[in-house]
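First the structure, which I've put down as structure tokens, then a few questions once you've had a look.
Omission of a single protein chain aside, the complex is shown with its protein chains in their original locations.
Right, chain A next:
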Amino acid sequence: MIKIMLTAALVLFSVAIAIALYRIISGPSLPDRVVAMDMIVVNLISAVAIISILLETKAFLEVILILGILAFISTIALSKYVERGVIIERKRNR
């Protein structure tokens, strides 16, 4: 029973990733794509969690954490790029 539910959840997450992927491909502006990417990563986090339940292991919890950090950092970086045009600004007093 639980296995079927987990599999179903995995399929639903895949559908969500596919929908977000459509937004990435067709999204008219860069911010659309950034948000879609963020969503894909969040869905991936959930998928990895479900897979680790399916595989009955705790070894992938670090993967989830790393994905969370990466998603955050990359979203911040991309937003900064959208806002300012650069990601790492030079020091002014040089």
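One rule holds for everything that comes next: a residue touches a chain if its C-beta (ideal position, glycine included) is under 8 Å from a C-beta of that chain, and two chains touch if they have at least 3 such contacts; residues count from 1.
Quick note on the criterion: contacts and distances are computed from a predicted model.
Its UniProt record calls the unshown chain "Multicomponent Na+:H+ antiporter subunit A", which is the correct pick from "Cytochrome ubiquinol oxidase subunit I", "Sulfurtransferase TusE", "Tyrosinase" or "Multicomponent Na+:H+ antiporter subunit A". Here the missing chain is touched by one residue of A:A16, A:V35 or A:I51, and it is A:I51. Residues of chain A that touch the chain left out of view are 14, 24, 44, 48, 51-52, 55, 57, 59-60, 62-63, 66-67, 70, 74, 77.
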